[in-house]
Each structure stands twice: as C-alpha cells, then as structure tokens.
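Missing here: one protein chain of the complex. Every other protein chain is in place.
For clarity, chains are labelled A, B and C in written order, and residue numbers in each chain start from 1.
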Amino acid sequence: METVVSIKPLLASLVSLVAVIPIVLSGKRPNLREGWTFLAGLIKLGLVVSMLPVVLAGGTVQYTLWEVLPGLAIAFKADAMGMLFALIAATLWLVTSAYSIGYMRGLHEHSQTRYFSFFAVALSATIGVAFAANLFTLYLFYEMLSLATYPLVTHHQDGEARASGRKYLTFILGTSIGLVLPAMLIVYSLTGTLDFTAAGILSGTTTKTVIVVLLLMFVFGFAKAGIMPMHGWLPAAMVAPTPVSALLHAVAVVKVGVFSIFRILTGIFGVDLLRTLGLGETLCVIASITILAASLIALSQDGLKRRLAFSTIGQLSYIVLGAALLSPKGMVGGLLHIAMHAFGKITLFFCAGAIFVATGKKNISEMVGIGKRMPVTMIAFLIGSMSVIGIPPTGGFISKWHLLLGTLEADQLPMLVVLLSSSLLNAAYFLPVFYRAFFCTAEESLFPAKIEEAPAWCVAPLVLTALISVGLFFNPQPFLRLAEMAVQFCVGG
Amino acid sequence: MIWQFDLLILALGVLCALASISLKDLLSAAIVFGAYSFLMCLLWTEMGAVDVAFTEAAVGAGVSTVFFLAAVYHTNRAVKPRRRGRLLHKLVGLVTAACIGLLLLSATADFPTWADPNSPASVYLSPFYITETIPQTAVPNIVTAVLADFRGFDTMFETSVIFVAGLAVLAILGSYGRRQRDYEPSPTGQDAAHQSSIVQTACRVFVPFMQLFALYVVAHGHHSPGGGFQGGVILGASFILVAISYDLRVMQRRLRERLAMLFAGLGVLIYAGIGALCLVLGANFLDYSILHTILPATSPIMARSHGMLGVEIGVAFTVMAIMVIIYVNVASHGKSDRGL
Amino acid sequence: MEMLLAKYNYWIYVTLMMIGIYAMIAKCNLMKKIIGMSIFQTAIIVFYVSIGAKKGATIPIIAHGHGVAHEAVRVADYVNPLPHVLMLTAIVVGVGTLGVALAIAMSIHEKYGSLEEDEILERQE
Partner (left out) sequence: MISPEQYPVLIVVTPLLSAFLINILGNMDKRFCYPATLLALAGSLAAAVGTLCRVANEGVIHYRVGGWPPPFGIEYVVDHLNALVLVVVAGVALVAAVASKRSVEEEFPHKITQFYTLFVLLTTGLLGMTITGDAFNLYVLMEIAALTNYALIAMGGNRALMASFNYVVVGTIGACFYLLGVGHLYIMTGSLNMADIMTILPSLYGTNAILVAAILMLLGAWIKMAFFPLHGWLPNAYTYAPSATSSLVAPLMTKVSVYIMIRVMFSVLGATYVFTVLPVKELIVWLATAAIVGGSLFALSQKDFKRMLTFLIVAEVGYMVGGAWLATERGITGAILHIVNDAVMTLCLFLFSAIVVYKTKGHQLSNLEGMFKKMPLTMTAFAVGALSMIGVPPTAGFFSKWYLILGGIDAGQWQFVVALLFSSLVNAVLFFRIFEIAYYEPHSDHHGHSAPVAIDEAPMSMLLPLAVVAVAIIMLGLYSGEIVTTFIQHAVPAGI
C-alpha cells in the first residue's frame, strides 16, 4: 500500500471553484466564458486521471489541508472508491458542459453566467465529496453542494421554481442538519475521530441500539440518495433546466448521496460490524421497498423527466442494495452501478433535453412518432434505456450481473426476486417510449417525417455517452478494477 | 446611634416611599419623594456616612427633586385614574416584589449583626484604609482618600457616568444644532419681570455665597465631608437657582450650554488626563505618587494628596456643568428657551 | 427584640426595595415608574451604608489639627469608609439614570401626548 502525499486531490476539487472567478468576470463574452469552463473541466479531468495510476497500483493520494479541531480535519484522500466516483463526475462534467452550451443557447436562457458559475461550484463540491478523507470533509462538501445547486434548480425563478426550490432545500438541508449532523456528532463523541478507515471506527464502542439508530439517521439523512420517504425533492427538482437535471440529478447530487452512504457503511460502520449485527438485511429491505415503489410510480408518469426521476430513485436504491448485501460481488455491483447508471441515465436526460430544445415537448404522450423526426436522439434513448434496464450489450448489464451474483453470494434470494422484477418494471416504463416514437402509423404520428435534430452541441454529447454505455459492456475498465479494489479494501478479503 | 431614632426615620421613609408612589398628583409625589430623600439623608448622617448624606442632600433631595418638578411641569401633572384595573400588572408586581423580598430576607439571617465591629466588612479591608490613609496619602477624610485614590478608578468612571447622563439627555431631548433662536413666550405667559422680585433679590444675595461655599466644599474635601461631587452639585444648583428665579435665558447668558458641555468634557479630561500623566511618567495609571517628579517641593505622599485635589476639581467641573445641562434641557424641553 | 435590633435596617431596606419593584412593574404612569426606580436605588444605598456602620465608631474623618498630636489611628474609632465610597458612586449613577429616564419620558410625552403606558401602547398601533 503506497501512500502519496500530494495536493492533487484538493486541486482537483478547487480548480472549478477557482474557475468561477474568470467565469463571472467574462460574463459579457459567452465564448470566453465557456472556454474557461472547458479549461477548468480539462484540468480537473487531467488531475483526476493523473492520480489514477497510483490508485490502480493499490496506493492512495492523501492531503490534509487544515486541522480545524483535534480529530476534525479538512483532509482529502483519493482511494479506489473515491477515484471511481471522481472519474465519472469529471468526465461527465465536460460532456455536460458541451451539452449545456447547446441547451442554454438553444433556449436563450437568462442568467447564463450565474448558471455556469454555480455549475462549476457544484462540481467542486462533488469532487470534494469523492476525495473526502473523513466524514467532516464529506459533510462540508455535501452541504456546499446543496447550496450550490439551489440556484441551478430554481434557475427559472418563477412560481414553480420557487415551490420546487423550497421542497428541495427542505428535504436536503432538513435531513442533513437534522439527521446527519447529530449522527456525525454522536459518532465523534463516541470515537473522537471521523476518519474513514477500512474496518470502520464504530465497532466495539457502543450498543446495538445506538448503532441501529445511527445507521438509520445516516441512511435517511443523506436525502440526496433518494431513499423513500426522503425522495420527494427529486421529482420536484425536475423543473431545473435539463442539463442540470442530467448532471446533478442523474449524476452528481444523487450519486453524492449514495456515495456518501457507501462511504459511511464501509468507512464508519465497517462491513464486519454490520455483518455481525445483521443490519444488512434491514438495509436491503429499505432499499428494495424504494426500488419497487419507485418503479411502480414511474410507470404512471407522463412527463418524461418525471418518469426519469422516479427511475433514478429506483436505480439509486440498487446501489444502496449492493452495499447492503455486504458481499464482495454485491458491493462491486453497487459501485459499478454508480458508473453504469450514470452514463445510461445522463444519456436519457440529454435526450429529454434535446427533445425539448427541438420540439418543446415534455410529455411522453406527446412524443408519438418522434423517432422519425429525431432518429439519432431516439436511438441513443434506446441505448440508455437498455443500460438502465440491464440488457446487453450495455454497461448496465455488467453491474446488474454483479448485483445478482451478490444476492446469491449473500444468500438473499428475496433480493434476487426484487432485482429481477424491478428490471421488468424498468423495461415496462422505458420501452413504450421508444415504441411510440418509432412504431406508429403516419396518421398517428404527431410530427412531420422530416429529420430535424437538436443543435449539434446537444446531440454530440448524447451520442458520446450512449457510445460509452455500449463500450463499457465490452470493457468495463477502469471502473470494474477500481470497484473491486475498493471492495477488497473494505471487506478485507 | 440611637435605635429608636433610627427606626422612626426608617418608618417615616417607608411611609414617604409608599405615599410618593400612590399619590395621584405627580407634583405632590415629587415633593414627597424629596422628603423621602431627605429622610434617607438624615439616616445616613446618623449612621456616620456623612459624605453619602451630603451627596444625597445635594443630589437626591436637591437637584433630583428640581428635575422631577421640571419634568412634571412639562408633562401631565395628574396620574390618570384607571378605569380598567391593571390587575395582571399589579399581581405580577406583587408576586415579584414578594419573591424578591423573601429571597432577600432569607439572606439577612446569615448577616452579621448590624453595626457589629467584628463583621467581615469591618475587619477585612477597612482597617487598611483607616490606618493607612494618613501615612500614605496625608488626607484625613478617609472617604475622600478611598474615593479619589485607592478606588480612584471607580470615581473616574463615575464622573464619566455623569458626563454620559448629560450627553444622553442632550442627545435625546436634543438642543443645539437646531436651537430656536427666536423669542418664544413661555407657556405660562409670564415674563421675567413678573417673577417675584423678593425671590430675585434673595437669589442675587444667595448665589455668590452658594458658589463660594461650593468652592470651599471642593477644596476642603480632604479634611471635611465634601469634595468634587458635592461641591459640583452645589455649584450647579446655584446656576439652577438663577434659572428658576429669573429665567433660563438669564442663566444662559452666564453659562451657555455649549460652554457647559465644554466644561463637562474638560472636567473628565482633567481626571483622566492626570491618570494618563502618571502613566506617561512611568507609573501605573492614576498612581499620583509619581507626580512628585514634576510638582515642585513635594514628596510622593503629598503628591497623592495634590493629585486627589486635581481630580476633585475635574469632578466638580463635570458635575456642575452636567447638572446645568440636564436642568436646562429638562426645564425647556430641549429647546433652551426661557424654561419654566 | 434582640433580633429586631440586630437586623431591622436590613428589613427596612428589603421593604423599600419591594416598594420600588412593585412601582416599576405595576404602575402605569411613567413618572411613577421612575420614582419607583429611584426608591429601588436608594434601598440599595441603605443596605450598603448599613454594612458600613460600626458600634461605637465615629465618622470616617481622622481627628487631626494643629493642636492634636499625631497618635496611632485606632481602627475601632471610625466607621467603615468603603461602603460610603461605593454609595457615592451609586447616588451619582442614580441621578444619571434619573436624568436619562426623565428625558426619555418627556420625549415620549411630546410624541404621544401621554405618560400612561397603556395609552402610549395603544397610540403606537
């Protein structure tokens, strides 16, 4: 185990925060402004990738910025788990930036400077969460992300945005202050530290009841993970401009939630402790309820983005379920699903946005025959759907395969049933969209049969992510390797 | 100390206090309150607190009453009879008073017997003051020595309190800066000429003696009851007397408000300045003994005595000026016109 | 009787203080509140001065003069001067507070034409 002390993890997080300054200053010149965004994105990706060899070799990159109070430091650590997440976020930021340009300019949105600034801040926070070496640092960036995304969610500044913004903050801040903060304080007062370690820090410090309470506080407290009943903000937040929904609500925000849960389960509680106390099953039940309920609700949604939102809620719980299985394969599956779902879901959101830019349509019922008009988009949509459902040849298959193996490994047959039935439900709510788009008579079609795609800035990113989704089926590296290393590290076997 | 006499005064005091809070006529209440202060003054003389009594006589029974009268004159004289009873208020008042009373009474059981020469207060710090005053400061009036030297720092802030009070009254009632220059008939319609000439003549005779006496009180504070506060109040009272028997303008011709404010500032500045001088000379703040290095022919001990005189003069300046300022503003409702 | 003689000063101060507190809370008229406040403050002075009293002692000014030879000062002869000093301060603070309170009361009267607390509160609405 090689430990490199380097400022890189901090820089990777800070670069987009610093980029806010030139972005704001060049607010009057959009091209220059977006140039800064890209530059920062490239540097960020570069920094993340430059740490990859060390991590792949089994090492970590660490950096302690500042010890505020004894045992309470702002510290960074790039390990396999964090690297997996940071890599996804950094890659997708670049893609989304490109897409944002197409979307925002295509719709002549107002306050674009504010939009790009807060986007950058949000990314900073996401990378910060990924590389956080302790719970305190994680919490700090988690809160920073909540605040930075508020202006993005309420970008339209109208009544609907106001209501959604309220709901968003109520859920996110309410749970983080009301549940995570006290849980964190209790952990600190029990152990005197908040560092993530391989075996967890809680074992042997307190009674089972306290552990259970803490566990529930954390799992529901990270409301960004959308575990029911803390999921209400996600559909509401769909009022945001689509690139925001795409990056933040399919990738950054929600994944920060599940990533945090993953971290807490492995780094604070420790897999062994959870296994001994038999808490995995409890979590599995919580997760599976969300999986099934969300999928059922998604079936009844007509708004495309709302359907995607509920689908996200369900898929997030796959990841939690993976962690809760407490078996190596299951956890690998969970971590992999962070990556696979990210690429699949972002493709879907990009498609939804592209449809809106090109036609102004938001509801599925209005999209009959749209495949004739926007074939590229809709094929990408199909690939995204397949990945989320878990049909080969897409990346989603790999992660679901691991999850299924995990249920067997953990001897949790009911969970196997849950996963399979949920996949059926996924198919049931995604495939009709595709079916209606292509398979309809000329009379039924609501669109003229003339190919008219969204602007290239919009289409190119979604094609790219769709291709990556397929590519990940054939070569799921480096994500698989990272996930395996991460799991090996915390399961210790 | 004759306890029967003591008890009588205390009983009268309680009666006066009750009367002054229950009388419906505010003017009478103010006068009764003056009487109450005077009784307190007697009581303290009787207990040997001559300096306190002197101050109370000048401040409590004297100028305070005048301030009250002036304020009542400018507002309502009668207390409105209450149609709706303030039952809740009365109840809260009674309960609070009873609670505090019981609390305080419960403590008295542990107190040493009254006037016990062996009480902690009498045996712990005070012997030092009583025995060391003469050797260390050459001032026979122990109260003055403690006031201006041992605890001179308190007194500096006490003077500042007075300064603050004057400034506060000025800031609230607000006079100069927007003073009405024009003549304004007084609300009673009286003119200066209509004031009683007997009063005016008496005042004319009195004032010089008052002022002389005030200066004596300041200067002789080292040896007898008195000092800057008492002298300052009497000095201020002499101006107030002029203002009452003539009118405010006559007084203001002798001591303009702006000048009074300057005096007030100067007074505290003298006090704090002497303190700062000690500091500059290399001793601690207000350590007068160091002043012997700049005062001709003085020992450190006499320097203390002189230092005290200096600060007492400063105190007198401030107190005098501020008493005048408060009176002027209260009596004229901040307009600096003819006043009452 | 012993008890009475030993503590009556303290009891009276408590009584005065209760009168003061009652007036400050229960009275509606602002001037009455101010009078109550002054009574309250004098009660404390009574308390402190009582602490300073000493049986068989005289006023705290050391006997001296040109004819009198300097003898050793006997502590038992003089009352405790410290409370007196403290109470000089308290009296001065009292008159300061009184001045400020009167000034505010007069401004209130000028603004609302009344010194009754309930009327003022009504007129503020």
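Here are some notes:
Simple rule for what comes next: a contact is a pair of C-beta atoms (placed from the backbone, for glycine too) under 8 Å apart; a residue touches a chain by one contact, two chains touch by 3 or more.
Just so you know, these numbers come straight off a predicted model, no measurement behind them.
Seen in the complete assembly, the chain not on display touches A, B, C. Between the chain not shown and the residues B:G13, B:G152 or B:G221, the one that touches is B:G152. Here the missing chain is touched by one residue of B:A237, B:L286, B:V315 or B:V328, and it is B:L286. Contact with the undisplayed chain is limited, among B:L88, B:A109 or B:I198, to B:A109. Only one of the listed residues, B:I9, B:V79 or B:A121, touches the absent chain: B:A121.
For subunit C, the list of residues touching the undisplayed chain reads 21, 24, 30, 33, 37, 40-41, 44, 47-48, 51, 82-83, 86, 89-90, 93, 96-97, 100-101, 103-105, 107-108, 111, 120-121, 124. Although one chain is not displayed, its contacts with subunit B can still be listed: residues 103-104, 106-112, 119-126, 128-129, 149-154, 156-158, 160-161, 163-165, 167-172, 174, 177-178, 258, 261-262, 265-266, 268-269, 272-273, 275-276, 279-280, 283-289.
Contact between subunit A and the absent chain runs through residues 66-70, 72, 74, 109-111, 136, 139-140, 143, 147, 150-151, 154-158, 162, 165-166, 169, 173-174, 177-178, 181-182, 185-186, 188-189.
Everything below uses one rule, namely that only the chains that are shown with their structure count from here on.
Common neighbours of subunit A and subunit C under the contact definition above are absent. Of all the chains, the one whose CA centre sits at the greatest distance from that of subunit A is B. Inter-chain centre distance (subunit A to subunit B, centres taken as mean C-alpha positions): 75 Å.
Averaged C-alpha coordinates put the centre of subunit B at 12 Å from the centre of subunit C.
Remark: subunit C residues 5-12, 14-29, 31-32, 35-36, 38-39, 42, 45-46, 49-64, 70, 73, 75-76, 78-89, 91-100, 102-107, 109-110, 114-116, 118-119 touch subunit B in the complex. For subunit B in complex with subunit C, the residues that touch the partner chain are 1, 3, 6-7, 10-11, 13-14, 17-18, 20-21, 26, 29-30, 33, 36-37, 40, 43-44, 47-52, 55-56, 59-60, 63-64, 67-68, 71-72, 74-76, 79-80, 82, 86, 89-90, 92-94, 96-98, 100-101, 104-105, 108, 111, 113-117, 119, 121-122, 125-127, 129-131, 133-134, 140-143, 146-147, 151, 154-155, 158, 161-162, 164-166, 168-169, 172-173, 223-225, 229, 319, 326, 329-330, 333-334.
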